[in-house]
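Excluded from the complex is one protein chain; the other protein chains are retained at their positions.
For chain A:
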Amino acid sequence: MIQLSNVTKQYKSGTALKGLTLQIDQGQIYALLGSNGAGKTTTINLLLGFLNPTSGEVTLDGLSPFKDRKAISKRVAYIPENVSLYPYLTGVENLDYFCSLAGIKKSKQALKEILTKCGLQSGAHTQKVAGYSKGMRQKVGIAIAYAKEAKVLLLDEPASGLDPAASNELTMLLKQLAKEGATILMASHDLFRVREISDRIGILKKGELVRELKAETVSANELEKVYLDYMQA
């Protein structure tokens, strides 16, 4: 579903990615670990089609995100660290707005059901988003992806700043979405959460994929040790 072959991204200020090769199959959750500036966000932006690789090839469901932006936008959903919604709209109105942009028409009841499914308490559905916590906004972000029936979910530090309960809910949600066939790539610093949620883990350092691990074969302590070793090396 997601394929990066020997991808390099060069900026004027330096190299963000060096020959990154990565493949993620449908229904898999892949976590990219790395410190700030390791190239995680660049990878996501390449997959979103907002950046063009300097060299190498990026494909998503067989399409080039940069060239086939319109087709890609139907397949991909993106959840950033801070899901920024329109504060003057309610949760339902935000979901309705983003759905309508994607050409999806759903009744108010159906929208509410999606929000509930994504963990947003029904009392909050008709509240203005200005009063939402970060976790609540993340849930609306996921609801947008869910309503869109996106095949691929790209998440940039999705659990950052969430309280443990919200973080746990998010984990459950993502696992559920993967079970339903979504392919998920998430960039994170959270070693514990990453091991718990993902199938495979990649460690990025200065734009290079230095290590790949299967989550089920590594304990939290081992993962932390490997990660720290690479970061300090």
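As a working rule, a contact is a pair of C-beta atoms (placed from the backbone, for glycine too) under 8 Å apart; a residue touches a chain by one contact, two chains touch by 3 or more; residues count from 1.
Note that contacts and distances are computed from a predicted model.
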Legend entry - Listed names "SWIM-type domain-containing protein", "Peroxiredoxin", "ABC transporter permease" or "Glutathione-dependent formaldehyde dehydrogenase", with the criterion being the UniProt name of the chain not displayed: "ABC transporter permease"
Legend entry - Identified contact with the non-displayed chain, of A:Tyr30, A:Tyr78 or A:Tyr132: A:Tyr78
Legend entry - Residue among A:Gly14, A:Gly62, A:Gly103 or A:Pro164 that touches the chain left out of view: A:Gly103
Inset, instruction - Mind listing the chain A residues that contact the chain we can't see here? - result: 41, 45, 48, 50-51, 69-70, 73-74, 76-78, 80, 82, 84-86, 88-89, 97-103, 144, 148
